[in-house]
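The other protein chains are all here in position, but one chain of the complex has been omitted.
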Amino acid sequence: MTASTIRDRHDLIAYLHTAMALEHATIPPYLTAYYSIRSTTNSDAAHIIRVVAVEEMLHLTLAANVLNAIGGEPDLTRRGFVPTYPAYLPDGEDDFTVDLRPFSPDAVDTFCKIERPGEAPRDRARLVPEHDLARPSLVTSPTADGMRFYSIGEFYAEIIEGLEEVASHDPGLFRGDPSRQVGPEYFFSGGGTAIPVFDLDSARRALEFIADQGEGFDAGIHDEAGELAHYYRFRQLQLGRYYEVGDHPDRPSGPHLAIDWHEVYPVKVSARLADYPPDSQIAEVARAFNVEYWSFLGLLTEAFTGQPNLLQDAIWHMFRLRDGINRLVRNPLPGSGGLHAAPTFEMPIGRSTPDGPLVVGEAAAVVTP
Amino acid sequence: MTAPAFEEFLSLSVDLTAFEETDLLGTGLAHQYLAKVRDACGEEVVTALLDAYRAARAEATGDDGRPDPRRLDRALRHRVFSDERLGPVARNVIKLWYAGTWYGLPPEWTDCYGARPAAETSTVTAASYQEGLLWRAIAANPPGAKAPGYGSWAQPPRIDPRYRKGQGHDGTG
Partner (left out) sequence: MYVKFPEGATKRTNPEAAADVVYDAVIVGGGIAGAIIASRLGAAGKSVLILEAGPAEDLTLKGYEGYLDRFYSATSKDNQSPYPVNPNAPMPRGTDARRISPGTPDSSAYLVQSGPFATDTTYTRVLGGTTMHWEAKTPRMLPEDFRTRSLYGVGADWPLTYEDLSPYYNEAEHEIGVSADVEDQSYLGVEFDEGYVFPMKGLPLSYLDRMVAEDVDGMPVELDGVRRELRVRPYPQARNGIPNPGYVPRGAVSTYQVEVGGRCQGNNNCVPLCPVQAKYHAGKTLSLALQSPDVHLVGQAVAYRVHVDEHTRRVTEIEYRRYDKPDSTHFTTERARGRLFVLAANAVENPRLMLASGLPGSNGLVGRNFMDHAYLLAWALLPEVAGTFRGTNCTGGITDLRGGGFRGRQAAFSVDIHNDGWGWARGAPMTDLADLVDAGGRYGESLRQGLVDRVSRQLQLAFMVEVPANPSNRVTVDPAYTDHLGNMRPILTYDLPDYTMRGVAYARQLSKRIFARLGAEDHTRYDPDFWGYAVYGGEGYEIRGGNHLAGTHMMGSDPKTSVVDANQRSWEHSNLYLVGGGSMPTVSTSNVTLTIAALCLRSAAAILAQLDAESAPIRLTSTDTAQARPQEVVL
C-alpha cells in the first residue's frame, strides 16, 4: 500500500468534493437506463435500478454531510462536477467506460462494474497510475497527480483512514456548522436514512455505509439488516433470480425475475446536444431538460449549504425531471436511424473559463444559446 | 399505416390539443392512437378527417405560409367540427389525447356510418390513462401514477398564467 495521499483538512475537503462528484456521476447512467424502460414493463429491473439511483442520492447526501462536518462547502455546480459521458471508472482496468445507455445487458454489465467489490489485490497498491487517457475518469486522486483508485471501495477506505489520521492531530477537524447536517427527517428512503455527521465516529459510519451499500465492502451479499449491496442487486438482473439470505453469490435461489430487453426505448448512447438537429423542437426540449437539471443541482447545493429542508423541494424537482426524461426518450431523434432522444446531462461546465462555480442564473444563459 | 398520414395526424392533434408535437410523441402513444382511430372508425373516415384538416389549414394559410389562428379556427369549425361524420371523430381524438380513453361514438354516428367492435369505450393501453394530457393541463398527476412528491400538494399549482385567464365563467378563447 502506498503512503496516504491525505495529509490535512484541505486534502480531505478535496477528497470529499470528489466523493460527491463520484456519487453523482453514477446517477445519470442509472436514470437513463431506468427511464428507457417502457411504462408498465420490466417491473423487476425498473425497481432495482430506481432504488439504486435513490440510494446514490443518499450517498451523495452523506458525502455532503461529511464535507460539511469538516467545514467544507458542498457545491454541485462547480466545474467538472458532472462528468462528460462516456467516462472511465477506476477499477484498476481500462476496459470499460460509463456510458448513458438504454436498459440492456451492456448497461447492466456496466452497473455491475461500477458497483463491483474491489479490494485491491495484496500485491497491488490501492492507488494505481492513471493511464494517459483522453477521457476523464470518475475517481482520480485529487491530491496525487496522475493516480486513481482501484475501486470505489478503496477510494472510501482512503478517505476513512485519512479522516482518522487528520483527526488524530487536528482537534478542530469537525468544525462545520451542525445546522447544515441533513438528518433522517429530511432524507428517508427504504434503503437507509441520512446520518448526521458531527465527529469521527459518525463520519466513519456515514462513509462505511456508502461503501457497504454499494459493494458490500466486507459484509458479503447481505448486510446485517438483510439489505443486498448494489452490486448483488444488479447481479440478480444477470442471473435472473433474486437472492435469499445465505445464498452463494453465483447461485441466487429466490423468485425468478422477468426481463424483456425489447420493452425499452432505443435511446442513443451518451447522446450529446450536437446530435440533435439544431433548430428542432426536440433539441429545445433536450436543452430545457439540461437547464432544469442544472437548477436541480443548484437547489441541492442550497440544501447542502444551510437549508436542508429544501431537500423536500428537490424531490419534487426530481419527479418533474422524471417526467422530462420520459418525454425525451419517447421522441425519435431525427436523423439517427431510428434511435430515440435522451437527456445529455451537459452542464455548462467546461465552457466558461473561470474556475469558480457558476450560479444557476448563469447556467440558463450558458446552456440556452 | 403511411408515414405522411401519421405526420398529418400529429399535426392535427397539435391543433386539437394545444400541446406541442414533442409532448404528443412524449406520451409514447401517438402511433397507437392513430391505429385506435382507424380501428374504431375505419380507414376511410381517417382519410376524410385528414383531408378536411389539410383543406382547413390551406384555407387559413396566408401569404406568409402560416395559418392565421382565427381563420384556422373558423375553417376547423366549418370543415371538421360541424361535419356530421368528422365532428364526433375529431372530438373523440381530443378526448383520446386528454383522457387516454377512446369513448364510444354517439349512436347517431354509428347508425349512419357503422359500428365496429373497436368503437366501444376502452382504454388503449394501461399506459394511456397515465399519459392523459388532461392531467398536465391542470398541473396534476393522473391519480395512481406520476406522483409529484411528498408535501408538494401544499404548494400552489404550477399552472401557466395564460391558462388561468377567463377565470369565472365560460368564454371561448
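Chains here go by letter, A and B, matching the order in which they are written, and residues are numbered from 1 within each.
By definition in this document, contacts are C-beta pairs under 8 Å (C-beta built on N, C-alpha and C of every residue); 3 or more make two chains touch, one makes a residue touch a chain.
Bear in mind the structure is a predicted one, so any value in this text is a computation, not a measurement.
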| Per the definition of touch given earlier, which of A:E56, A:E115, A:E227 or A:D313 contacts the omitted chain? | A:E227
| note | Touch assignment to the omitted chain, from B:P4, B:G62, B:P117 or B:P156, lands on B:P156
| request: Spell out, residue by residue, where the missing chain touches chain A. | output: 40, 43-44, 47, 51, 54-55, 184-185, 188-191, 225-228, 233, 242-243, 254-255, 319
| Interface with the unshown chain - residue positions in chain B | 15-18, 76-77, 81, 90-91, 94-95, 98-99, 101, 103, 121-123, 125-127, 129-130, 134-135, 137-141, 143-145, 147-157, 159, 162-168, 170, 172-173
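Everything that follows uses one rule, which is that only the chains that are shown with their structure count from here on.
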| query | Roughly how far is chain A from chain B, going centre to centre by Cα mean, in whole Å? | reply | 40
| message | Could you list, by residue number, the parts of chain B that touch chain A in their complex? | response | 20-23, 25-28, 125-127, 130-131, 146-152, 155
| request: Spell out the part of chain A that touches chain B in their complex, as residue ranges. | output: 38-40, 265, 281-282, 285, 312, 315-316, 318-320, 322-323, 326-328, 330-332
